[in-house]
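Only a single protein chain was left out; the remaining protein chains are all shown in position.
Chains: A, B, C, D and E, in written order; residue numbering restarts at 1 for each.
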Amino acid sequence: MRTLYQFHGGVHPPTNKAQSARAPIVPAPLPSKLVIPFHQHVGNMAKPLVKAGDRVLKGQLIGMPEDGVSSAVHASTSGTIASIGMEVVAHASGLPDLCATLIPDGKDEWAMHEGMDYRSAADADVRFALRLAGVVGLGGAVYPSDMKLRTGRHKIKSLVLNGAECEPYITCDDRLMRERAAEIIRGAEILRFALDAEEVLVGIEDNKPEAIAAMRQAAAASSDKIEVVAVPTIYPGGGAKQLIRVLTGIEIAAGVRSTEKGVQCFNVATALGIYRAIQFGEPLLSRIVTVTGNVRNAQNFEVLIGTPVNELVALADPLPDTNHYIMGGPMMGIPLPSAQVSVVKATNCIIAASDKLFPPAPPPMPCIRCTRCADACPADLQPQDLYWFAKAKEFGKAQEYHLFDCIECGACSYVCPSHIPLVQYYRFAKSEIWARESEKNAADKARERHEYREYRIEREKQEKADKLAAKEKAAQLAREQAAKPAQSASVPATTDASSEDAVQQKIQAAINHAKQQAASVKPKNIEQLTPRQQAEIAEIEARRAHIRELAQSHVDHPHVDHPKEAP
Amino acid sequence: MAEYLLILFGAVFVNNIVLVKILGLCPFMGVSKKLEAAIGMGAATTFVLTLASGASYLINQYLLGPELAYLTTLSFIVVIAGIVQFTEMVVAKTSPVLYQVLGIYLPLITTNCAVLGIPLLNVQAKHNFLESIFFGMGGALGFTLVMVLFAGLRERMEGADVPAIFKGSAIAMVTAGLMSLSFMGFSGLVK
Amino acid sequence: MTYQGMKDIFYNGLWKQNTGVVQLLGLCPLLAVSNSVVNAVSLGLATTLVMLLSGAAIAPIRQFIPNEARIPVFILIIAVLVTAIQYAMNAYLYSLYVVLGIFIPLIVTNCIVLARIEAFASKNPTLESALDGMAMGLGLTAVLAVLGGIREIFGHGTLLSGIDMVFGEAAKSWVITVVPNYHGFLLAILPPGAFIVLAMLIALKNWLNLRAERKAGGDSAAVAPVGGG
Amino acid sequence: MLSALLVMAAIAIVLGAVLGFAAIKFHVEGNPLVDKIDAILPQTQCGQCGYPGCKPYATAIAAGEADINRCPPGGEEGIRKLADLLGVEFKPFGGDTLPKPKSVAFIDENLCIGCTLCIQACPVDAIAGAAKQMHTIIASECTGCELCVAPCPVNCISMVVIEEKITTWKWKYPVYALTPVK
Amino acid sequence: MAKASLYTALNLLFFALIGTALLAVTYNLTHDAIARSEENEKLKLISQIVPAAAYDNDIMKDTTQLAPDKLLGTSEATVAYRGRLKNQPSIAVLQAIAPDGYSGKIKLIIAIRSDGRIGGVRVVAHKETPGLGDYIEIARNNWITGFNDTSLENRKTADWKVKKDGGAFDYVAGATITPRAIVKAVHKALQYYAQHRDELFAGAGATPPEKEKGK
Partner (left out) sequence: MFFSPFISKQDTVSQIMLKVLLALVPGIALYVWYFGPAILVSITLASITALGTEALMLKLRDRPIAPFLKDNSALLTGWLLALSIPPLAPWWLIVVGTAFGIAIAKHLYGGLGNNPFNPAMIGYAVLIISFPVQMTHWLTPHGLGQVELGFIDQLGYMFAGVLPDSLRLDAITMSTPLDTLKTRLHLDEPIKQIFGLPIYGHLAGHGSEMVALGFLLGGLYLLAVRIISWHIPVAFLGTLFATASIFYLIDPAHYVAPLFHWFSGAAMLGAFFILTDPISSPTTHKGKLIFAAGAGLLTYLIRAFGGFPDGVAFATLLMNICVPLIDAYTQPKVFGRKDKADGKDGGQP
């Protein structure tokens, strides 16, 4: 028996897994359309390679990974690209993002693909293959898997496979492990080889005895040293840091790569995806999705990426009082902005929700500093302090108290007797801090540019002055040489004036031309303006007037060489 | 030694210069918004007050005497102003960071009632040299202590849902009042 | 000096820049001696006198003082004035002198005196400086009087107790008993009460300001209540 | 009387000597405060504060001549930081100075006559183009200061509010109204 | 730099000297008035417990130093005032300290007639709890007048206690420590007086004419 470690905190919400874990995985039928976002992973968006009207084959690359952290996007089936455009995606913001809409032709015709022998291939080639296959973490983080195989100079001792699946309701990994244990183990072998890890530990929560048994059996068949460990059921025992802690005793701080400590962790479904990508050259086109909650037939489906959620949910027969959908589990999931969004690589579960199933929490009361949240926090944080600072927008303080070590697991909110949406406050604070950071960078850049400009202007002035002085000197010299004729000095002045006039005239002409143009363009779309837009325009005009004044009052005195006429 | 420690203890807790004697309130209210500033101000005041207590004792004992008692205030304040200016120059040179934080407040030490009040109280209580120093240091440590604690409370109150009209100095004043109330618990500890 | 200028000076001193509730300077005497109206007003007037005289004394000589020596010289002058007043009180208002005790010499370090000299007298002509000193002093006295009044009524149920210290035995009958048979809410006359009552005055001033602003700016200043703690 | 004068003279002389010595020994110069304030200002250089740029405004604040609530691009957060730095109370924006949504300038390329006036106005060199050629704004460099808008003789520059995208989207402050139950 | 600081120092010196001179003048002007008001104040206090008819000398001037004594609770020499009627000792005013008040020492002045009866007692300084132990001040309560005319003769030793402890002196319920301390102190002061009466009045008495001047 392995000695297991514990992490601080954790909670035991009702698991509600039985509903969906009973039935085997069913492939979902081809949907009427697939909406495939180009940005389903952490990192840079993939660059579209197709345009509307293109015919594509199943597994054809349609989005090319761009610089650094990025991953490829593929057509999930064969068909025609109907459009490339902004569609609402499965994201907490509810904002649209770039997607390819694919109308399947029903033939499900594969593009050419072939596997590779990972044992003989160079590491870089294996990683590039994964990148092109669009394999990203399916445990929830959707981090490109190829990046996780870069270990730098660090020696990897343990490879951890995450089969904990600690979130309530979700059973996709459970079913996967029961039904496709062998393939997962094959994936683990590939990963072990790529990482050159000494041991492979598969952590599975002890409430999934069938999965543990299946995995043990498959592991026994492997030539690698693969140990399947039953870990205690506690949320968030499936968090990578927590699972690593439980299995190896190693704690990985925020901002530290686990490879630095000799551990790497992959989800079991990711391992399977990696196996299929390497062995058969199959890109990641589908995933297992648990459909559960307020439905009659909760079960797991194998779903093509891009399948609209409403078409998927219909398979499970939702009850009529369902009023919204959650992607992910009840602890960390996000509410979907609409049922029309499509399944993405991060979609491990769709929960049909109703007010009865998830009654709205009572209105939050003030924090009474009961520290239940601190007792539940798996990151050993003081959530009540983080909340206090986030609420007061004291972001510096929040950061001092390690806001960024928070894994947003929601355990604190779950236990809070005041029902404070703590995680919300942390997310808010984090995104504000990020925004500030980038603003500050922009300001620094602006300062630099401004200072450079000042310097440049100063230098130009200096140069001009120098030149002038030199000219003057030359003129002086010339004057001295040509002793008598005295009128010559006035000549340049007049030419100057006339040339300036000419410039002025040209500008005037241009202005007139532009005014005509402007007059002909301007009234274009004023009628359609909403009152709000009109108000906005008025406001902008007022502001401009003000700025003009300001600009003039400052510009008039020292800077400008030509006194400017009011247009 | 014991009686000196008692003087020290009494000056820090029982007769706390700010909360019981009500002296030195302006810097107490002004420099307690941030913990670091409070600590810095406390350190500077402790330094000045200890020196000032000793110096004023010597002046009172050896230069003034009973005939020139009418020069007490004048000579004390002049000496204090000198010590403060000296401290200011030293801090500006040695710790620009501290100077930055205390910037506007260092000169205010001169107008900190406690700094003149403690030497005057020393004269009133007929303390000897060592007693004067201990009393001065105790007073200053008491000042520092409550200011640091106060700053801690004020930092925490930043996030509190204080009614609009009490935001800022009013609630700080209430807090000082409740602190003063709590410090009454020390009364009687040193008779 | 114009009438308007004078009005401004007094408006500033008595209300807008009031030392006690706005600038929060000169707090020690404000809190320490405001346990009765008589004490409070007496010290307030003594301070006013010092401010008036120091304003008047420093404004005319301000050109002759080098910048580095500014503060020490100002304080010196203040200290002289204060000591003079202290001796005068000692001679002619002995009981009051005893009651106010250390707080008379401490007028020297009352920040507000120096602050006004720095901020006003060192930049303005004599008459204005003297008036500014007086206005600021009176502003302080007003707060002191109100504070003293509230604390005395709450603490003892009386007003003007100790008036005999100023006007002699005969004035003993002037003491007003506001609440007869009062138990005496001692907190009010102890240091904590001083802080809390002053806090209430500050809040009152904030409230009046806020109300004035709301009136001026329509309802826009109204803030929607935010829940969640 | 004489002894009094002597005593005070002695005190004054000793102090004078000590301070004189200290003044020489512990001499410092420079004012790092301006830089600290400048670091907080957003460097938009827009002049809405009434000063010809951020640095001059910072200098004015440091000298105690300007209020801390004059910079709209800095937002309330900026004021708060200034208040913290200077140890003064936070002050909301007054009257005409109010922050507005972040925007960048946009040049209508059909109208631009290439007069270079906007280039001269832009404090951060965010406009590219040569004389008599169409100009473009480098959106990533533009600070949205609007200084180029007024000088343009043909009014071809407009400010475009930056729209929220998924990548720039921020989680909102959770507002839960506790509904009064009457 | 050096020059500037010299100038500064001289400037300071100049103002310091002017200030000092001014203060010296003020001091001289107020000196007498201050001495007078201080004396008046003491006289006022003493006259509360010493009826004017009880003496005809200048009681403020007819003083003697008393060495520290356990019975008086003093640890430093104190001044006693002596009243004489026609050059005969008539009344003495002693300073005494009750060391065991609720929160520290209570300073008293006690007038004792030549026949050993108390002329009056006043509390000069104390730190008792406001509102509870402070009824010993004459300004708040006339409890302190309960000592008038008591003596070692007309109160037995057992009577020198508060009523709660079986003695003869009143108290306010809830605050008995303070009165206990004072009763004890007054009792001891009487004992002191009994032991030291003669040395107390020894030494030159002031002559009656001076009394007129004093008044």
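In this text, a contact is a pair of C-beta atoms (placed from the backbone, for glycine too) under 8 Å apart; a residue touches a chain by one contact, two chains touch by 3 or more.
Computed from a predicted structure; not experimentally measured.
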Considering the complete complex, of A:243, A:381 or A:446, the missing chain is touched by A:381
If I consider the whole complex, including the chain that's not displayed, which of E:63, E:103 or E:151 touches that chain?
E:103
Of B:43, B:63, B:130 or B:162, the residue that touches the missing chain is B:162
Of the residues in subunit B, which ones touch the absent chain?
35, 148-149, 152-153, 155-157, 160-163, 166, 171, 174-175, 178-179, 181-189
Contact with the hidden chain only, please: which subunit E residues?
100, 102-103, 129, 131-132, 164, 172-177, 180
Touch residues of subunit A, complete complex, unshown partner
7-8, 13-14, 92, 168, 241, 251-256, 324, 326, 328, 330-335, 353, 358, 360-363, 365-371, 374, 378-382, 384-385, 399-405, 410, 413-419, 421, 423-424, 430, 433-434, 437
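The criterion applied here is as follows: only the chains that are shown with their structure count from here on.
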If chain centres are mean C-alpha positions, then the most distant from subunit D is chain E
Suppose chain centres are the mean of their C-alpha atoms. Which chain sits farthest from subunit C?
A
Centroid distance [mean C-alpha coordinates] between subunit E and subunit D, Å:
68
For subunit A paired with subunit D, centre-to-centre distance based on mean C-alpha positions, whole Å
32
Multi-chain contacts in subunit E, i.e. residues touching at least two other chains, fall at 5, 8, 12, 16, 19-20, 23-24, 26-27
Residues of subunit D engaged with two or more neighbouring chains
4, 7-8, 11-12, 15, 19, 23, 27, 174, 176, 178
Residues of subunit B defined as touching subunit E within the complex:
70-71, 74, 78, 187-188, 191
Touch list for subunit B against partner subunit D, complex
30-31, 33-34, 37, 59, 63-64, 67-68, 70-71, 74-75, 78-79, 82, 85-86, 89-90, 92-94, 96, 100, 103-105, 168-169
Interface residues, subunit A side, partner subunit B - complex:
366, 388-389, 391-392, 394
